[in-house]
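Next up is a structure, given as structure tokens.
All protein chains but one are shown in place.
What follows is chain A.
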Amino acid sequence: MSLHVDLKHRFRDFAVDLDFEVPEGITVLFGRSGSGKSTVIRAIAGLFKPDHARISLDGRVLCDSEAKLFLPPHKRRVGTIFQDARLFPHLTVAQNLDFGRRFSRRDVPEREVAQMVEMLGIGALLERRPDGLSGGEQQRVAIGRALLSGAELILADEPLAALDEGRKAEILPYFERLRDEIAIPVLYVSHSPAEVARLATTVIALEAGRVIGEGAADLVLSDPAVLPVGTAGAGALLRATVHAHHADGLTELSAGGAALFLPHLETPVGHPVRLRIAAQDVMLSLDRPTGLSALNILSGVVSQISPTQGAGVLVVLDTDAGRVLSQVTRRSVAALNLREGVRCHAVIKTVSIARDNIGA
């Protein structure tokens, strides 16, 4: 299953010109608000008619402006999870979940509904009306409703943006399970680096209506030339496994042979975790630092030095654990005489690996 999008549209003050492929797993459209993410989502859902577009889902053409073909939304078999849950207020949770099922071309068995209710933890809510639910509960029901509609593609339009941090943490695991358990492509819109690092299989970085980078999540996120939300959002994605839980409350992770220490994680030993290491949380040192309280020090070779706006520079360090980005000043680069090929050490403060940046 894959989605192909070729889209051009000119608005009064900006233009969208995109061409990309969405494979299985979660593909995150990553960019600032106003970069054209919502335009793309609405065009794929059929809620907006672009000037020029060819959109096909697994060979099935949803929209082809050349051929004057534009499938209406209800014939696209594309389920959308909106930022606001958009549950039907006059129906119960169970009726909301059931809404799309009757229109599905594929028979969605009762068993699948029960599984979905179980997975989303909404069994106790079934007889309630949406306006009695919390924002997080509403969004979980909306996810279930979209998945049970027999959709062949799920669009998630910043599904967490309207929720507070606690509710976000509540929903994120469901998207992870979606990614890992359900073989249906998901196009997920976000401007949050933490969400991208945690969920994305593939990243499509957007800036001002154009694709500025696309590919596997760890490659795109560690590319200093692709900063769709600015330098402050720069950070690398590392994949690690849980190595041991220590008595002093720390969890030891192993990433490519290198050891990393984190405050205790619930994840069992042997399980994979994703780590996001923000560029601004990484210091560089030429010598292996001693007498330092930081526990996590990765040794590597500078592979790229990329100036950013202002006094900042992003340094890419190839370590055993993977590529790490560090944001330092031009002055530091000059003082340390950093060049490509120089071996140095990345110092990562344990506490700076924020908890919501860790995903299973």
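Assume a contact is a pair of C-beta atoms (placed from the backbone, for glycine too) under 8 Å apart; a residue touches a chain by one contact, two chains touch by 3 or more; residues count from 1.
To be clear about the criterion, contacts and distances are computed from a predicted model.
From the set "Aspartyl/glutamyl-tRNA(Asn/Gln) amidotransferase subunit B", "Molybdenum transport system permease", "Allophanate hydrolase subunit 1" or "NnrS family protein", the protein name that UniProt assigns to the chain left out of the figure is "Molybdenum transport system permease". Check A:H74, A:H246, A:H271 or A:R288 against the missing chain and you find that the one touching it is A:H74. Of the options A:D84, A:E176 or A:D318, the residue whose C-beta touches the omitted chain is A:D84. Within the complete assembly, A:G150 is the residue of A:G25, A:G150 or A:P173 that touches the hidden chain. On the side of chain A, touch with the chain left out of the figure occurs at residues 45-47, 72-80, 82, 84, 86, 88-90, 99-100, 103-104, 129, 131, 145-146, 149-150.
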